[in-house]
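For this view, one protein chain was removed and the others were kept in their places.
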Amino acid sequence: MDMQFVNSFKSYQKVGNFWCDLYPLTKMIICFSVGLSTIVVADWRYGFAWCLFYFLFAALAGCGKKFAKVFLVLFVVIGLFLTVIRQIGARDVNTTVMFSLFGWKWHLESFVIAMNINSYMLGFAGAVLLFFNTTAMRDIMYSFEMLGVSHETSFIMLSSMQNIIDLRKTSVTILESQKSRGIETDGNVFLRIKAFFPTIGPLMLGAFSSTEEKSIAMDARAFSVDRKHTYIRELEPMTGKEKLLSAAFVVALVALLAARILLSILK
Amino acid sequence: MGQNGAGKTTCVKMMNGLNRPTEGDVIIDGVNTKEKTTAFIARMVGYVFQNPDEQIFNSTVISEIEYMPRYFKIPEEEMKRRVDRAVELTDIKKYLHTNPLDIPYPIRKFVAIAAVIAAKPRYIILDEPTAGQDKHGTETLASLIKGLEEDGVTVLTITHDMDFAVANFKRIVVMAHKNVIADGDPRDIFWNEEVVQEARIKKPQIGEIAKKIGVGGKVLFCDELVERL
Partner (left out) sequence: MAFIELKNATYKYPYTKEPALKDVSYSFEKGKFYGIIGENGGGKTTLCNLMRGLIPHFYLGKLTGEAIIDGVDVREWDTAEISAQIGYVFQNPFTQISGIKETVFEEVAMGLENLGVPKDEILDRVCQVCRQLKIEDLIKNNPNELSGGQRQRVAFASIIVMDPETLIIDEPTSQLDPEGTEDVFEIIHTLKGRGKTLVLVEHKIDLIAEYCDEILVMQHGSIAASGPTKKILSDLSVLDKGAMLPGAAIFGHEMQRAGKPLREIPITVDEAAALVAERGKAEWQSRLKTRALATPTGLRRWRTLTSPYSPASGWRLWGRTAPARPPA
């Protein structure tokens, strides 16, 4: 028996990384404050600077690759789309021509506007992405449960994540089983679509019938007993430092918002 | 036969074309599985999954059984013959117009088997068909295997049920640690203590009794044992 692992439950769960070991709520407050601040500022220099920080944080948290993969896809898709759209619309502000693409003139002003919008779209999305990439769902639900969210809600959230994984696994098995009966699944799109239908029935029905059994099984594990729960896996509650840090971010966000409103009134 | 994780299912999935060998070849009646699609190989080698719920998708038992013959565009008369035979072998006549989901799980397994039989493959693989079956179910399986043999179909079965294996099969292949460790007549397999040990299988109970009282002659069946005492 791996006693080291067993004993790890006796103290707070830590991975030894500053960012990851922050309490989920702290991380959430920080990420959301930063994300919202990019919308408030809506300036490409500010937004993109944070985007760089996201990469840095993700890398420090040890999930740089995973984060970069998704974020870069977002970057290219959203970025390209908005940039092109901006070049088509908003003609009245355009004065400076950057370059010409097969006779289609690209203007600097529209480009900057696009970049600003990009910066907050990505700035916000990136913050959310960073939060979910560096915080396990079970930790998020743990902190919610501590705030008084019910055990049932938490179970539904967590198990639906697992259900998605299971559903994918089952759909592969069902597809295999249909293949193994002689239903052709490889080949052109039409064949694939045709082969897809026989898999839907078992998939849906399997999901339904297992729900009943699962609820019986969970009931057998005293799920519905109304007592104060024990959590063998505990996270360190928000420390004083963390509270201060979270407060600082919120204050900064509010300050930015105030400044922004003030500026627009003065204009 | 063999322990969980010995490689039995992977092995039969290769025969069915679901898994392709990463090295070496699997050849079914002269056809290399690497060169054809799974569906093509599956027409020769039918595989009944352990869990029937992963296979059944039609809303009545009869349409489930007719599905593959229709898919292959078999003439109506021939299809009827095949379906009748499949129903006869699996003894599910009284459920024909029921929704498969409304019949008990062990019988649903027979529906899955019938659906594969109706597609008329040369070989049929059954993955743990005896799990959860009662006396009647086990007897039906035994007569089904005999019936298929009469029809010229080769039956391969993965099973943990020693009595079932001894009573119904002429050849037993034992797997352990992702390898075949023995292959032969049930008598030689079950009385080879080394194989029994390594694969963690057990003699059928009559064999155990024979061993315990020291009766020779590789006894596996009740009448033999009675005769020798």
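Just so it is clear, A and B label the chains in written order, and each chain counts residues from 1 on its own.
Keep this in mind: a contact is a pair of C-beta atoms (placed from the backbone, for glycine too) under 8 Å apart; a residue touches a chain by one contact, two chains touch by 3 or more.
Treat the numbers as computed from the prediction; the structure is a model and nothing was measured.
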Legend entry - Visible chains in contact with the missing one: A, B
Inset, instruction - Quickly run down the residues of subunit A that touch the omitted chain. - result: 1-2, 5-7, 9-10, 138, 151, 154-155, 158-159, 162-163, 165-166, 210, 213-233
Legend entry - Touching residues on subunit B - with respect to the absent chain: 2-5, 104, 106-107, 131-138, 160, 162-163, 200-202, 204-206, 208-209, 212-213, 222-223, 225-227, 229
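The rule is simple: only the chains that are shown with their structure count from here on.
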Legend entry - Euclidean distance of C-alpha centroids - subunit A vs subunit B, Å: 47
Inset, instruction - Can you check the complex and tell me which residues of subunit A touch subunit B? - result: 170, 173-174, 176-187, 198-202, 205-206, 209
Legend entry - subunit B residues touching subunit A - in the complex, by the definition given at the top: 13, 16-18, 37-40, 42-43, 46-47, 49, 53-58, 68, 71-72, 101, 115-116, 119, 121
